[in-house]
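One protein chain is absent from this view; the other protein chains keep their places.
Presenting chain A:
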Amino acid sequence: MGFLDVEDLKVYFPIKGGLFNRTLGNVKAVDGVSFSIEEGKTYGLVGESGSGKTTTGRAIIGLNDITAGKVSFEGKDLTSKKSKTSAVRKDIQMIFQDPYSSLNPRKRVLDIVAEPLRNYEKLSKQAEKQRVGELLEMVGLSPESILKYPHEFSGGQRQRIGVARTIALKPKLIIADEPVSALDVSVQAQVLNFMQDIQKELNLTYLFISHDLGVVKHMCDDIGIMYKGRYVEQGTKQDIFENPQHIYTKRLVAAIPDIDPKNREAQKQFREEVQREYEHSYNDYFDNDGLAYGLQSVSDTHLVALPEKG
């Protein structure tokens, strides 16, 4: 039994309409996703907008209802209704994408960071204040800022307040939903390096959701690529970046910008080549509905969505 196991996870959103508000169909946001994360590792979930990566993360933490499938954390089932309030939730926390809306604008930093502590740990006022001060120091903010409001901080600082709140309960798994995509590049690096630092310090496991392959390459050990609610490829960082098998992954990897201007021509040619291959062999990789096939294993760690042979 692994640390976090997701088996055939499905999250459908009903389309209501017609007479009596019937369910006319489903939007298959996540359609049969399986993966597992080892403790202490960072797992990257990559995909374009609307590919279901955020929904996957939200379903694991319980913000979206799971239609079918199983999520288990350290052997404990998270899918049952009862577990929504159980202490298991304490070990899974989330960093939100938008640092501007994820902090309550009416609360002081003290109240924001202390919120999880007040829910799970009964501390005295003084002890609570001290803990919050320590947490803020950990994320590189001065403890004096505990009485400020979120709007008095910059985006990067706000995201770090969010991180301080997330690590307050010493969780084991953190779901980071595009934690840096709302930040500018200089601050991105700062937040990412900081996340890696606390990962080592607290032995955290990350589920890192992102559309930025550069960031994913920097952060993650294992990567899953999603497209239209399904996995197209899964493997270690080396598998994905050095030996992409699926055409969708190849296009993604080809799209990573190269900062060396000398390679510009070669890069352009490479991209055009991938584009030609994509147009030529689209039908080999996607079924009639434009969805990815089931995963076939290529090596021990590497899974690719290919049609079954024969």
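One rule holds for everything that comes next: contacts are C-beta pairs under 8 Å (C-beta built on N, C-alpha and C of every residue); 3 or more make two chains touch, one makes a residue touch a chain; residues count from 1.
One rule holds in what follows: contacts and distances are computed from a predicted model.
This complex has a chain not shown, and the name its UniProt record holds, of "Thiosulfate oxidation carrier protein SoxY", "Peptide ABC transporter permease", "Glutamyl-tRNA(Gln) amidotransferase subunit A" or "NADH-quinone oxidoreductase subunit N", is "Peptide ABC transporter permease". Of the listed residues A:Asn119, A:Gln269 or A:Thr301, the one in contact with the hidden chain in the full complex is A:Asn119. The residue touching the chain not shown here, chosen from A:Ser51, A:Ser72 or A:Gln97, is A:Gln97.
Taking the complete complex into account, A:Tyr149 is the one of A:Tyr149, A:Phe194, A:Phe241 or A:Phe270 that touches the chain left out. If you put the hidden chain back, the residue from A:Gly17, A:Pro105 or A:Gly214 that touches it is A:Pro105. Residues touching the missing chain, restricted to chain A, are 61-63, 85, 89-90, 92-94, 96-98, 101-108, 115-116, 119-120, 143-144, 146-147, 149, 151, 162, 165, 169 (touch as defined at the top).
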